[in-house]
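Just dropping this structure here.
Presenting chain A:
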Amino acid sequence: MEFNSIQEVLDFAVRQEQKAGRFYGLMAEKSTDVVARKFFREMVGEERKHEAKLKAIKSGKLSGFSGQGTPQMNLTEVLGEPVFREDITLQEGLIIAMRAEKDAYEMYEGLKAFARDEELKKILEGLAAEELEHKARMESIYDQVVQREN
Partner candidate 1 sequence: MSLKHVLQPFNAWVQAFSKPYTIPMKDTMRPGADRYRGWHINDVEKCVGCGTCADICQNAAIDMVPVKDPVKGDSGLRPKIDYGRCCWCALCVDVCTTGSLGMSNEYTWVEKDPEKCRYTPGVDAKPWDGSEKGWRQEEGFSLIVKDRVPMPMLDPKERIKTWAEVVVGYSVEEARKEAARCVSCGLCVAACPAHMHIPDYIGAIRDGDFEKALDFIYDNNPMPEMCGKVCTRRCEGVCSVGIQGEPLAIRWLKRFATEQFEDFAKVLHPEVKRVGEGKKVAVVGGGPSGVTVAYYLAVRGFEVTIYEALPQLGGATFFGIPKYRFPMPSLEKQVDLLKKAGVKIVTDHRVEKDEFRRLLEENDALFFGTGLMKPYKLGVPGEDLEGVIYALDLLRDHHVGKKVEVGESVVVVGGGNVAIDASRVSRRLGAEVTIAYRRRREDMPADDEEIEDAEAEGIELVTQSIPLRVEKLENGKLDFIWGPAEMVPPDRPGGRPKPKLIEGVENHLQVDRVIVAIGQKGEFEWMPEEVAEKVVTSRGWVEVDETGMTQWPGIFAGGDLVNSTADAISAIADGLKAVEGIQQFTLEGLSVSKS
Partner candidate 2 sequence: MKEILKEIEERFGPIWERVQRPKLAQVGIEPAKAVPLLTWLKEHRGYVTLVHLSAVDWIEQGEFQLTWLLGNPETEERLMICSRIDRENPAAETVSGLWPQAVTYEQEINEMFGVSFPGSPRQGVPFILEGWKDIPPMRRDFDTVAFVEKHIPGREGRKHIDTRTYIGEKFGEKGYLHD
Partner candidate 3 sequence: MDDKIVKPEPPLGGPPQGSRPHAPVGDGCFLGEEMKPQAPSYKEALARIKNWFRANSLWVMAYGTGCGAIELRPLATARFDMERLGIAMRPTPRQSNVLIVSGYLAVKSLKRVIRSYEQMPSPKWIVALGSCTINGGMYWDSYNTINRLDLYLPVDVYINGCMPRPEALVAGFQELMRRIKKGEADGWRHYMENLDWYKENQKKIITDWDLPEYNW
């Protein structure tokens, strides 16, 4: 994959978010567990928000990415790799989401290596950081919901 302009990169990123959104939408439709279903629906909304943010950047309304710096817990690396089933639980759903964000992060990191333009590199870096932030947020939710330790 090769990008020639920032616009192209952002278009690609928007498509990625849309893809993810569709994926969560599909899972929300299929799953039987009420909690998982609600979670996936929430994720669809999340992805829409990301999409809107990217579009805002593209049209120049937003100047750049701003990560909140949520600390990483490296949970994604430890946990197993659940696959989608109809009776998927919130826990597995969260792991899937964590992994998806991680994959996206790795993809942008990989793309960065090919970018020749400094500007492009910067925007890819921003995208990667954004995805990393999403991953950390998922981990944080996992930590609060699943590992409540009561």
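In this section, contacts are C-beta pairs under 8 Å (C-beta built on N, C-alpha and C of every residue); 3 or more make two chains touch, one makes a residue touch a chain; residues count from 1.
Behind the choice of candidates: all candidates are chains of the complex that A comes from, given by their letters.
Because the structure is predicted, anything quoted here is derived from the model rather than measured.
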item	value
Pick from 1, 2 or 3, the complex member that touches chain A	1
Residue ranges of chain A touching candidate 1 (in the complex, touch as defined)	34-35, 38-39, 41-42, 68, 70-75, 77-80, 89-91, 95, 136, 140-141, 143, 145-150
